[in-house]
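Below: one structure, written as structure tokens.
Partial complex: the chains shown occupy the same locations as in the complete assembly.
Naming follows writing order (A and B), and every chain is counted from residue 1.
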């Protein structure tokens, strides 16, 4: 589990006066990237030959529990809910003080990007998987 | 079922060269609003006393099946998958020509907005529900 703090910006809001439901998804992605950076992992891990790993998304979802507003300071708890051979599912818990705001997920697939070639699904490399385990939910000290 | 056509704009794309996964959600919402307008229904239906109905979202999701790119012309089929006493779930099928691009949903709750009062969940008014039935999946002529 990795904790990100983020203040709601004005552009995240809409004419209903609250954070737009779609604005939670870029926040999840930024929290994912920050969590990976904290592990020394780049989202675009180079793999030789001018190529790199890339993680296209296959699914995302969000449940909205309470409204968030301009300038709210949100906490986003990032965890890995499931890590398979080629894919990973991140979970995100948004809260403000003790109030649960939203709960979302993103599932991404590990792919090989080589210049001039189509994307190819690939196994998550062992050393990378090992580092990502630090975010696994069942890895949180109890 | 209601069909919307929409061309991918440059701002919808990201540095991976494809439509960003989060950009599908505002497209869903616009398709929802366009479907409601086609029924003569306003998303902010006035209800007297200076108030109006409003539809905060409680859940959204999207499955990504194939990449969409700048200037692609997408078709978005909007339907109502479920309409309860106070809530409605819309389904959205994105395609380009014969290729399925994405499949998503938004669940919204019918609320009463009155000036200076907190939002209050309310039953979907009968006449409104009747019109929305036109979008119900089991209402599509077979």
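Keep in mind that, in the parts below, contacts are C-beta pairs under 8 Å (C-beta built on N, C-alpha and C of every residue); 3 or more make two chains touch, one makes a residue touch a chain.
These numbers come from a predicted model, not from an experiment.
The complex is a homo-oligomer: every protein chain shares one sequence, and counting across the whole structure file gives 4 copies, of which 2 are shown.
Rule of thumb we're sticking to: only the chains that are shown with their structure count from here on.
With centres defined as mean CA coordinates, subunit B is found 25 Å away from subunit A. On subunit B, the positions that touch subunit A within their shared complex are 16, 18, 20-22, 25-26, 29, 54, 56-64, 67, 106.
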